[in-house]
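Removed from the display is one protein chain of the complex; every other protein chain stays in position.
Here is chain A:
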Amino acid sequence: MDIKKETIASLHEKLVNKDITAEQLAAQTLDNIKANEKQLNTFITVNDKAIEDAKKVDAEGINGPLAGIPIGIKDNIVTNGIKTTAASKILYNFMPVYSATVMEKLAAAGAIDAGKTNLDEFAMGSSTETSFYGTSVNPWDFSRVPGGSSGGSAAAVAAGEVVAALGTDTGGSIRQPAAFNGIFGIKPTYGRVSRWGVIAFASSLDQVGVMSKRVEDSATVLSVIAGHDAHDSTSSEKEVPDYRANLSKDMHGVKIAVPKEFWHEGTHPDVLDNVNKALDAYKKMGATVEEVSLPTLKHAVEVYYVLASSEASSNLQRYDGVRYGYRAKDVKNIKDLFVNSRSEGFGDEVKRRIMLGTFALSAGAYDAYFKKAAEVRTIFINEMNDVLKDYDLIMGPSTTTPAFKIGEKVDDPLAMYMNDILTIPANLAGLPAASVPAGLADGLPVGLQIIGKPFAEQSVFNAAYALQEENKFYEQIPTALKGED
């Protein structure tokens, strides 16, 4: 069986019909991952207990769509008894004693944790190049990045190591790698999924989401992981729909807004070409597509880097070498222990963000940076919500370019940050947003971004599903893997 060609539904059918046991599926998944690891580096830790877990599922029976299905888990989601590092040296030996709520929910549904996928250190980055465990590579072209920060999850799905993976998205960390790897990825509405047990980066922006080749597979997983959690007071009490059962590709009468600022000068013409073709397809399906304006978009990157860095500098204060993680040796006193553990344990990008945030929150800079950014955020949220009063969806490119070369931007943080301009808006406004494959530009995947109204994940899934059924992009095998089949 070639997992690359399977879906959650097709694997479920095989498990129910006993064509394969959960144990066999888990064993094959781990073998595949281990065989690919040298080339792709998608996982930081493979879950060697997966086969044991799968045996239990076989004993209990295949109850529900995720029972026995191996799923990749981004390594900033804590997993009881499975090392969780956030791709940082400072957590190189961290063994959680509890699991994130999303993991409890997956386990209750019988899903199998295949292992912990690579990411940029503490999810700060757009390429996985800031990972302490080395960069992952793009299965479409091994010389290119898989994007980030959920690059390991995206590449693992694109390479067919797992049918679905969890990611987190603070400024585009699910959608950008989904676009770069030719897969689907959704960041739900802020509050849709519990953040309990998710290693905090920027708490007003972070959200857990799903990545898969097929839209319907992410729909299945999101219905399982979403919902209110007493451990996360920002999680919503709104009922969770069965996104999969409600999938519809009917686009008649759907009103799509296209912000003209998304067509900015830095965007690659081949990206725009693919996005325009997708928009034409929606028109043919009966949707209306109209241009709108988001004048404050030009300040989105500024707002994001002030707020995300400020929240990060506060959230990352907890790493001090005292209670867990890396502890510096040969220190004279407690202050040295803090400073040396942090300085030796954090990588350069994390240090930059902590310093940016500490600066923005410091006396003298607070009003001009932190407070100002929070005010501009309000203006921007209002602009987005005004558009969504008149339209069902906002669409545009997910990224300004296809996957870039490994090493190309790693020494220029500002260029790396500007990459995020198209994905940041949904995080600032807390809106659900997805990337769905639109086509290829010079052999590299391009993603269409779909942003919905708060808690309208179903509309986002439906629009993505309509395009998927039109272009059937999931049939494509990543170029760099073709020779291996």
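Heads up, the rule we're going with is that a contact is a pair of C-beta atoms (placed from the backbone, for glycine too) under 8 Å apart; a residue touches a chain by one contact, two chains touch by 3 or more; residues count from 1.
FYI, contacts and distances are computed from a predicted model.
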Checklist entry - What does the UniProt entry say the missing chain is called, choosing from "Aspartyl/glutamyl-tRNA(Asn/Gln) amidotransferase subunit C", "Carbon monoxide dehydrogenase", "ABC transporter permease" or "Electron transfer flavoprotein subunit beta"? => result "Aspartyl/glutamyl-tRNA(Asn/Gln) amidotransferase subunit C"
Next on the checklist: Of the residues A:F201, A:Y243, A:Y391 or A:Y417, I need the one that contacts the missing chain.
Outcome noted: A:Y417
Item to check | Residue among A:V339, A:L440 or A:I477 that touches the chain left out of view | outcome: A:V339
Checklist entry - Out of A:T234, A:T288, A:Q458 or A:T479, which is the one that touches the chain we can't see? => result A:T234
Checklist entry - Looking at A:L356, A:A438 or A:A480, which makes contact with the chain not pictured? => result A:L356
Next on the checklist: Please identify which residue in A:P146, A:G325 or A:P432 touches the non-displayed chain.
Outcome noted: A:G325
Next on the checklist: On chain A, where is the contact patch with the chain that was removed from view?
Outcome noted: 93-95, 97-98, 190-191, 204-205, 230, 233-237, 296, 299, 301-303, 305-306, 313, 317, 320-325, 327, 331-340, 342-343, 346, 348, 351-352, 354-356, 358-360, 362, 368-369, 371-379, 381, 413-414, 417, 430, 454
